[in-house]
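A short write-up of the structure that comes next.
Complex shown without one protein chain; remaining protein chains in place.
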Amino acid sequence: MQNPHNYASMEGFVRVAVLGASGFTGGELIRLLHGHPGLEVGYLGGAGSVGQTLAEAHPHLAQLPEAGEPIQAMEPTAIAASAELVFSALPNGSSAGLLPAIVEGGARAIDLAGDFRLPAEDYPIWYGFEHPAPSVLDLAVYGLPELFGKEIADAQLVANPGCYATATILGCAPILAAGLAEPGPIRVDGKTGMSGAGRVATETTSFASTEDAIRPYRFPAHQHTPEMERGIARATGHEVPVLFVPHLVPAVRGVVTTCYLSLASGTTTESLTDCLVDAYLDRPFVRVVAAGAMVDAKRTRGSNVLELQAVADPRTRTAVVIGAIDNLVKGAAGQAIQNANLMLGLPEATGLPLAGVWP
Amino acid sequence: MQNPHNYASMEGFVRVAVLGASGFTGGELIRLLHGHPGLEVGYLGGAGSVGQTLAEAHPHLAQLPEAGEPIQAMEPTAIAASAELVFSALPNGSSAGLLPAIVEGGARAIDLAGDFRLPAEDYPIWYGFEHPAPSVLDLAVYGLPELFGKEIADAQLVANPGCYATATILGCAPILAAGLAEPGPIRVDGKTGMSGAGRVATETTSFASTEDAIRPYRFPAHQHTPEMERGIARATGHEVPVLFVPHLVPAVRGVVTTCYLSLASGTTTESLTDCLVDAYLDRPFVRVVAAGAMVDAKRTRGSNVLELQAVADPRTRTAVVIGAIDNLVKGAAGQAIQNANLMLGLPEATGLPLAGVWP
Amino acid sequence: MQNPHNYASMEGFVRVAVLGASGFTGGELIRLLHGHPGLEVGYLGGAGSVGQTLAEAHPHLAQLPEAGEPIQAMEPTAIAASAELVFSALPNGSSAGLLPAIVEGGARAIDLAGDFRLPAEDYPIWYGFEHPAPSVLDLAVYGLPELFGKEIADAQLVANPGCYATATILGCAPILAAGLAEPGPIRVDGKTGMSGAGRVATETTSFASTEDAIRPYRFPAHQHTPEMERGIARATGHEVPVLFVPHLVPAVRGVVTTCYLSLASGTTTESLTDCLVDAYLDRPFVRVVAAGAMVDAKRTRGSNVLELQAVADPRTRTAVVIGAIDNLVKGAAGQAIQNANLMLGLPEATGLPLAGVWP
Partner (left out) sequence: MQNPHNYASMEGFVRVAVLGASGFTGGELIRLLHGHPGLEVGYLGGAGSVGQTLAEAHPHLAQLPEAGEPIQAMEPTAIAASAELVFSALPNGSSAGLLPAIVEGGARAIDLAGDFRLPAEDYPIWYGFEHPAPSVLDLAVYGLPELFGKEIADAQLVANPGCYATATILGCAPILAAGLAEPGPIRVDGKTGMSGAGRVATETTSFASTEDAIRPYRFPAHQHTPEMERGIARATGHEVPVLFVPHLVPAVRGVVTTCYLSLASGTTTESLTDCLVDAYLDRPFVRVVAAGAMVDAKRTRGSNVLELQAVADPRTRTAVVIGAIDNLVKGAAGQAIQNANLMLGLPEATGLPLAGVWP
């Protein structure tokens, strides 16, 4: 499959599809696309929400011009006919069966689930299913724009990274690549708001049972673990095992990853900070925070910004590397649009918020 | 003072000043102005924050191009030289002394505090100070764009309404004007998130003492009371007394006003709803929610949207009129920009978010 | 059915049953009963949770001695055999069919749902079902201990009041009874935390969709409306129509009712306050807060306390009467135990927390 697309001298809007339109990430994609000067929504696809209008599925979008558009059943031919670029915000396990037909029909696609992030053999282990389209899987490019921008530009299928993996890989990769930490096991302690659990209601995600909750969950088997290992290996050449322990905290948006690496001899807080600053110089969304200053996920809310910080602790021979993002933006919908910008030859920040909604 | 301005055929950006830049409302103005295609920030003014950069005062804005700009002491001549339009987001009592000199120097201004909303004789009663510039006060136009757009367009000084008053007046005025409710006393029960209390820390606004708090406060003496009465009188010709009982609830943004009016004979829920629909037909930010459907302040977060709903209860001869907004946007910074758009001859929605940041 | 019970000179513990043990209110009953010197849990009943142990249903109770007790299917004969007093914390509509057999079997019972609070003819209108046991319904005493203590002491079946109704009736009744407000329509604006919605998960009660939410709901048809009218009529002799507009706010526990009554001529804030002070002199759980001081539902969390406040607003001829409670304690489980104390001849505060868990 050749990539015939060249939007660098684009006229007018590129029409896109949003699959999984009624979920949290789908809604966020539509909110962000509304502010994008080069993309317009041409197709809304869903499963359980078919027949609802956008305004019914997302009353917070009811004032948008497209509020009356219906959410449609997801028919690959119709999707490919309506859109040059497809964003799939379906749950894990749903896009693996759907996107191959769309991609083979000629559209380009960005999958926001985990269905194209790992090698085929890892799916039974970490996701519990056999991947149905290993050959399409092989085409997928891992969409971390700050690290793999060139491959993304030419990709027909992009696997948009997980929220935790985004913050972890972007924080740790430059430091490992520079040899400032030893390529040994990394312990990643994650904290996330509740929106990462998706829109479906369960007793443990209700407000009453979540206010004041602080809960480790699904460790050490969280499916972002191999994604972190693979992303770090790709970016640095080092195969390091990752232990990932995520925690739910009573926020809605926001992910913070606190990574514990083995400090290389001679590494200082200053050399860690300099390394991150150099790695992301001129990248619009990455902000390196000096050691001692405050990092806070809250500041990134609604924006595509990543805050990074690194500190050396020689007493325990540890490099602490911290990343903070809005899981629905830099950890999902915003990063997907950043990838789309690269795929279309646009500046990567086109149409994406640089300012958080604070307080 | 004649108004010499005519931006209808504007070329390039209009330079604006933001006074009170380090507060919550100041920060929100800067966030929204960043996305505005016709306005650019030319001056940041403050008091206690003088000398800080924008990024220091507001780390959530640190990725904006203007992040390195300093917050300056507020000198009227310098402000008027740097900006054609001045947004003042200073606390109540601070702009009354400052804006007159700026306005007399030829700039146009929008005051987001309460300093130009009432007649001079009301200030000692409701705000506890003698107004220092009654003649300038007489020039001020009350800036509710949906009701007073024509006067706003020509105004040199606009008094941007209070958050509670915005939701209350926009909800009640059409219904009173149409005779669907009797012009008797209105009881307004308000609920607000904590950002309305401003950025200054007090023990009662700390997270620990506010989670799970539900607290009536400052009633019946809240200063939005006469503003509601005056706004309703101006829009409807009816002088009705208002009782306003505000409550703090553990949210950050969001204001809901639940207004209890005396139902006129023959009024039904349908006639109330139709009245609101007709009043705000084609107004981009007002959404009338049918009786029985959900109104929720959360949906408006980060957007300039107002949700309205009305229900007749013949059993108790009551018309219930509900309004919901983001207090920092439609209740402050967003409405100020909406006013600026009108003052500059731009479409009123220019540069303002229609979509809430949800969840 | 005669009441043979006389526990005034009680030796040892009275065995009680808790039906609906796995819900929020059931859990709170068990927590409070654990600290009670005269009651012990002899039976845990449930529906969907049958077979779970108490610790499985409520991990926060896992350190209690009874943590290993199973939740049992609710068989009236077995319940009556295991317990002298039955607390039913089943959902609305479930106890009406179950408690009659238990009561007829000789046990005394307290129903925490709405199934025994209204006259039979009101059930189709407000609850949507035909009451299955009108003759038992006629025996039920409305369990507001501060107003109807004498009848409660002798009752075999007590209808424990709703949370909103508790705060409203206890606040308004003395003022109406004293003639300080006119017996005309009362508008009750309620605010509640999310625990009132119960433990079952729905999309609208998830943390992600509830943080920062402020939402009016189910008005003017909320089923506490006729309960308020009936309770006020019983306590004061005045038949006044009530309009009740409840609102969800992002708290877990806490109910505040803000009631707007027609001020009688000559009534002052002082006379209102004095009236409440006199009405509840020496009652352990009622705290009258002076006008101008803060009322806050948060303070009552975990305790059986009710805060009351009243203010006269002659400008609008309104008496504002405010009540604040923990909906799961004074609004449910705590009040039920207070009723049990009266039924058993114990001091009404026995075993009930006077101190809130704050912050």
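Letters are used for the chains, namely A, B and C, taken in the order the chains are written, and counting of residues starts over at 1 for each.
The working rule: contacts are C-beta pairs under 8 Å (C-beta built on N, C-alpha and C of every residue); 3 or more make two chains touch, one makes a residue touch a chain.
Not measured: the values here are computed from a predicted model.
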Q | Touching residue (missing chain; options A:I152, A:V256 or A:L354) | A | A:V256
Q. Which listed residue, A:E121, A:D138, A:D154 or A:D212, touches the chain dropped from view?
A. A:D212
Q) Looking at the whole complex, which of C:H131, C:H224, C:H247 or C:R299 touches the chain that is not displayed? A) C:R299
Q | Footprint left on chain C by the chain that the document does not show | A | 24, 27, 30-31, 34-35, 58-64, 195, 211-212, 252-253, 284-285, 287, 294, 296, 298-303, 305, 353-359
Q: Since one chain isn't shown, list which residues of chain B touch it in the complete complex.
A: 24, 193-195, 197, 199-203, 205-212, 250-252
Q: Could I get the residues of chain A that touch the absent chain, sorted low to high?
A: 185-187, 189, 191, 193, 204, 208-217, 219-220, 241-243, 245, 247, 249-256, 258, 260, 294-298, 301, 309, 311, 313, 315-318, 320, 322, 324, 358-359
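Keep this in mind: only the chains that are shown with their structure count from here on.
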(Q) Distance between chain A and chain C based on Cα centroids, please, to the nearest Å. (A) 47
Q. Touching two or more other chains, which residues of chain C qualify?
A. 193, 208-212, 250-252
